[in-house]
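Below is one structure; the comments refer to it alone.
The complex is shown incomplete by one protein chain, all other protein chains being positioned as in the whole.
So, chain A:
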Amino acid sequence: MTIECLVLGAGQEVGKSCVVVTTGGKRIMFDCGMHMGYQDRRRYPNFSLIPGSNDFDTAITCIIITHFHLDHIGALPYFTEVLGYQGPIYMTYPTKALAPLMLEDYRKVMVDRRGEKEQFTAQQIQGCMKKVTAVDLKQTVQVDKDLEIRAYYAGHVIGAAMFYAKVGSCTVVYTGDYNMTPDRHLGAAQIDRLYVDLLITESTYANSVRESKLARERDFLTAVHKCVAGGGKVLIPIFALGRAQELCMLLDDFWERMNLKIPIYFSAGLTIQANMYYKILIGWTSQKVKDAYVTRNAFDFKNVCDFDRSQMTAPGPCVLFATPGMLSGGFSLEVFKQWAPSEMNLICLPGYCVYGTVGNKLMSKPKQIILDDKTHIDVRCQIHQLAFTAHTDSKGIMDLIKHVSPRQVVLVHGERPNMEILRERIKSELTIECHIPANHETVSVPSTQIVKVDMTKAFIKHNTSMMRRRVLDDIIEGNKTLTGLPSKVAEGIIVMEKGKRAKIVHQEELLPFLNTKEHEVHCSYCFPVYVGIQSGEVSMAKKSEGLSIERDSKGSSMQKDLDALSAERNLKAFMVEKDSRSLLERDLEALPAERNLASSSGTEVAIEIDQMSEKSEALFAERCLASLDRHPLLHLLFLKLKEWIGEVENIQELYGCIQLNSMCIHVCGNEDCPYRTEPAKEYDRALFFCCSWSWVDEKLARRVVSFMKDLDLSCD
């Protein structure tokens, strides 16, 4: 399964943000913006490129709007009211409250400016907003059974949010515009470490690192103060909401401190009403502003008043905030025409100006602006570009990517050359795949996919090694501790049954789960090895070797005690060796008295052995001793085998047997041994070795057997 990411706008440009993400049968439209630089059909995203665009309601599962800027929401009324989309739309409470103001402001500008046929009416804006579902930050919204979305604080403007969307196991984050550093009224963007498949991020300042905010604020205040002190007028073309409130707070503060009496105006439409919204939405501002609201709401500006049209030509200094921003038309452009020709005046351009607007042209500080054939404006006034913006810089983008840890990144909302530089940084510094699709291009990204299964408690318990910290702090840490704790390689068995969810069980649980018992498959083979002496002389040989073990098992009791002791010691070491467990079981099984002890499985064996009664311990020791009886030749065999196999293999000598993986080699004195295929008498000068192994070790065992058959264990 893949995630298809169709960029309808803001691909290698800033304007008309619109990204359509399709995955797992769901299609989400992130943002539905308009381009301020165009007046023709290019101002809207080309919705006809959406698959199934003849019926948007079935083609699109939901629309998510990140914030109220027109380049993110400008085309929404057109899409819902003109193109008829009726499906769900999500945005945060502040965005739902403030978007109609932005849209209405824009609509008026368009109609007023060129008497242009309006794209949508005031009623249509209202109609569109009625379809919107408001969401709170971090609220996990279940759009439908399979689609879940969640908003995260983005800074940038009030109510701006990054959105996380999850379809099945596919996860996407779309950032919209965001700011990683707090400003005068908003906090910094905040998001969880989500490890998503795809992160779609803005990249307006893909290749710049901003200097300190304080310095930039000081520059702005100095420029404004210098102008008004010299009797000039300051025009700040700005959108009604967002930067306007931030700059207003800054100026209002400065005016208080400097005790200035020069009027600060808000042009009609902007404004006092907008500030009313801000007062209610104070919960979405920075902590500092929030904390002070009971005593004084930060959006109660003391020095700000409404602007009357007649004051445009009145003499004397003033500061005017006028809409729309970027000098794209309307009142701010009108004021610009009046004020631009005077050297005393100042135009402050806050933030980004889209290509095609007067604001954008002013950035190159031209002597003249040609609006149309008849209108040429001489620009003699000062131009101050406000370097501060509510967008993150490249460091912030990198930090966000690192934090969210996506598998792939798509960059939108930026300028191509800078985006290319950032893409290379993301690839080389973060080793994350990164794309910069142009408009109308689709990027396909693979997604993590999962199958729902059941796991048994035992499977999880045996396969995770995590330390639980039941500290209250964990609650407070909450989302910060969400990352998985270290785990080891887990092994289990998956059981699939028709019509049921697959289940993963621990290996030891499988047989009980299937309601069956193990059927062990062993191989055994009893065969003679040439020893060079009569089998009856074995004991003599041993004695001559100076070993003090008596052939008679009822020999020196002291020796027996010692052997029992060492057997016990060995036993302990043996129990640690988990792989040898099956051997131990079999060994025990041979002792009728201990049959009951040996029936258990798994690691419990060790425990049960611990509980062995003294009597059975003695029995066990005796049996070990009996095997030890023949130790010398077995030991010799062990040495030869070890030499042949090499240190790396897991070969061990235990009482009375040699253990190699599951293979066990005994000396066999039973002439009727069922595993002998050849009769004994033919091999007088040979000793029988009984070998048994689990079938998995068949190949190894066969090689060992053939090695032994060729062996000569005579003592030299």
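Rule of thumb we're sticking to: a residue touches a chain if its C-beta (ideal position, glycine included) is under 8 Å from a C-beta of that chain, and two chains touch if they have at least 3 such contacts; residues count from 1.
By our rule, contacts and distances are computed from a predicted model.
*Asks:* Which one, "Rab proteins geranylgeranyltransferase component A", "Ras-related protein Rab-18-B-like", "NEDD8-activating enzyme E1 catalytic subunit" or "Beta-Casp domain-containing protein", is the UniProt name for the chain you do not see?
*Replies:* The UniProt record for the chain left out of view names it "Beta-Casp domain-containing protein".
*Asks:* Specify the residue from the set A:Glu497, A:Asp672 or A:Asp710 that touches the hidden chain.
*Replies:* Answering carefully, the residue with contact to the hidden chain is A:Glu497.
*Asks:* Using the document's definition of touch, tell me which of A:Val111, A:Ala134 or A:Leu221 contacts the absent chain.
*Replies:* A:Ala134
*Asks:* Out of A:Lys288, A:His440 or A:His522, point to the residue that touches the absent chain in the complete complex.
*Replies:* A:His522
*Asks:* Kindly state which of the options A:Val209, A:Ala314 or A:Val489 is in contact with the chain not pictured.
*Replies:* Hidden-chain contact among the options goes to A:Val489.
*Asks:* What is the set of chain A residues that contact the non-displayed chain in the whole complex?
*Replies:* 93, 96-97, 100, 129, 134, 136-142, 169, 195, 273, 276-277, 279-283, 293-294, 448-457, 460, 463-464, 466, 468-470, 472, 474-476, 478-479, 481-485, 487-498, 502-504, 507, 510-511, 514, 516-527, 578-579, 582, 645-646, 648-650, 661, 674-675, 677-678, 692, 694-700, 702-703, 705-706
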